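Every protein chain of the complex appears in place save one, which is left out.
Let's look at subunit A:
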Amino acid sequence: MTRSTLISRIFDTSRRSFRAAGLAGLLLGGAGLAGCGLQKDIDVELPAYPAQLVVEAYLENGQLPRISVTESVEYLAAPTPSVPTDVTATLTLPDGRREVLRFAPGQDRRTGKLYTHLGPRTLAAQPGQTFGLELTDTKGRRVTGSAVVPVLVPIDTVEWVFNDKPEAERRAYVLMRFQDPETPLDYYRFQIHRRRVNSNPEVEYTVEDRLSNGTEYTLGTGYDFKRDDTLVVSLYHLDRPYFQFLQSVQDARNANGNPFGQPSAIKNTVEGGLGVFTVLSYQRRQVIVK
């Protein structure tokens, strides 16, 4: 039987809709918040918050290791980036060798990402191998993490279907199929970019195989694409810590400004600081919607 997990996306849509529904419902009897002067700036006194090291490290097979190390700040602090310059980053390879990543801030042209530390050589990462990361600074802070390379889950098919509207309004939805492995606790991130992958994707959501492990999955979009659109469809296979980190980031963002939201602590994949250390395992297909 063909299986689909639109669930995460629809859950996500439902959550957003539900919040919108709740707030809209509340507002029906009253009036628009801003329109009635029901919002105002206030001064808040927050307890002191000590800065922590924040790492974003996404290793990829065949790529130079590039990681970014920043610092968290008090929420109402000035929006100036806080980049510590005294952090030593050391990568532990699967064979136990340790490589120091040098502090060399720059921008990765391929992904558009800013980084602070750069590895000396391209990485060879095979599924099942474990990498380690250690950050230390002159203040005595130490952040550690390890990451296992997920197996590659290939994309089986990418197809699209146009609706019946006149040509000027005709749009297509895209379906991507893949086979979920028999192993439990698999997580996926589905993205569709237009042309290039170094910007925000057009479509993005995460799914898990909790409800139907080991079956064929079909991930889809709405009627979002026109004829001749060039799309890059990506399927990332995530491990559980990275998936939970992404979820917690989303939950933490949603809690700010949502009276019904419960604040969510960030589920870091590293210890001693904040952030994520993982090895990316993904497959991409470029298609032109004809």
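The working rule: a contact is a pair of C-beta atoms (placed from the backbone, for glycine too) under 8 Å apart; a residue touches a chain by one contact, two chains touch by 3 or more; residues count from 1.
The rule we apply is simple: contacts and distances are computed from a predicted model.
One subunit of the complex is not drawn; among "TonB-dependent Receptor Plug Domain", "Succinate dehydrogenase cytochrome b558 subunit", "FAD-binding protein" or "Imidazole glycerol phosphate synthase subunit HisF", its UniProt record names it "TonB-dependent Receptor Plug Domain". Residues of subunit A that touch the chain left out of view are 1-7, 10-11, 13-14, 17-18, 20-22, 24-26, 28-31, 33, 36-44, 46-47, 49, 51-52, 54, 56, 58, 68, 70-79, 81, 107-108, 111-114, 161, 173, 191, 193, 197-201, 210-212, 218, 220, 222-223, 236, 244, 247-249, 251-253, 255-257, 259-267, 274-275, 280.
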